[in-house]
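Now for chain A:
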Amino acid sequence: MSQFKYVSPKTKDEALEILQEKKSNACIIAGCSNVLPNIRDKKIVSKVLVDISDIEELKGIVGEKDKIYIGPLTTITELVNSEVILKEGNVLHQAAEQFADPIVRNSATVGGNLVDASPAADMAVPLLTLDAILKIESVGQKKDVQLRDFFIGPGETILQEDEIITGIEFESSNINKNGCFIKLGLRKAMAIAVASIAVNLEIKENKIAQVRIVMGSVAPTPIRLTATEEFLKDKEVNDELIEKAIDKVREEVNPISDIRASEEYRRYVSGILFKRAFKKLTLAN
Partner candidate 1 sequence: MEEYKVELTVNGEKISSLAKPEESLLKFLRRNGFTEVKCGCEKGECGTCTVIINKKTVKSCIMLALQASGKEILTAKGVEKQELGRKLQESFVNTGAIQCGFCTPGIIVTAKNYLDQNPVPDREEIKKAISGNLCRCTGYKKIVDAIYDVAVENQK
Partner candidate 2 sequence: MKKLEIEFTINGKKRKFFVKPNDLLINIIRNDLFLTGSKYGCGIGECGACTVLLNGEPVLSCLTLAVTVDGKEITTIEGLARGDELHPMQKAFLENGAVQCGFCTPSMILTATALLKENPNPTEDEIRDYMRGNICRCTGYIQIVKAIESCVTGGKTS
């Protein structure tokens, strides 16, 4: 029979030491919205459950003048209620409001959503357009990792078994203030995205100075559409440009077929979501 153990470190360092000792026997838990169902389905067996949900230093949102820090244990509800996120990372705020449902938002954490590494991850998509950086630590070691380098495949990240995410950061900048997130699901709550998009945009002298485009559920990981971004850079916004960009988006995404939609539909609707997000931002300017 599956044998679990449980520890609940109260500090980050305590947690790191436990991970170093237990290595692959450890399973970090916090919000539990994914872990507990996995335990029930015997996808996770006989682990030491390292409950980090009481570690205060990994919680909360701090807005400094040039960057914004989000503790990995910050719940989605806390993002929804955060003035800082609303102002500095509006795209993340929009995504948080559409995350799962109001109750799950009280449990689920930003960090959890990232390490779960679902191709549909509703937090990963906006954080990628905010060009977020992850602070990752293990005993005696600290490193910063670009979020765009974090995901390897469905459910896979570069995070080592003795590491935890200790912070998520993004810049306070014009482009980060100007974003749009759209999620296409099969119902209005408790929906897993058929496709989702986040776009952040900065326009100077009618030209696209900077643009970041990220999509969910259209590739093995949330994906940044760099080719489309390149194509748009320094161009003037007009309908013709958008039409061309739509084709680029459809070329660049790499979706699969599953129970929610076919590969073809996802490719098609990616273009639509891009158009809508992009227009919303350009009309706003």
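Details
Note that a residue touches a chain if its C-beta (ideal position, glycine included) is under 8 Å from a C-beta of that chain, and two chains touch if they have at least 3 such contacts; residues count from 1.
Candidate selection criterion: all candidates are chains of the complex that A comes from, given by their letters.
Since this is a predicted model, take the numbers as computed values, not measurements.
Among the candidates 1 or 2, the one in contact with chain A in this complex is 1. Residues 1-6, 8, 29, 31-33, 36-37, 39-40, 49, 51, 53, 77, 100-104, 106-107, 188-190 of chain A are the ones that touch candidate 1 when the two sit in their complex.
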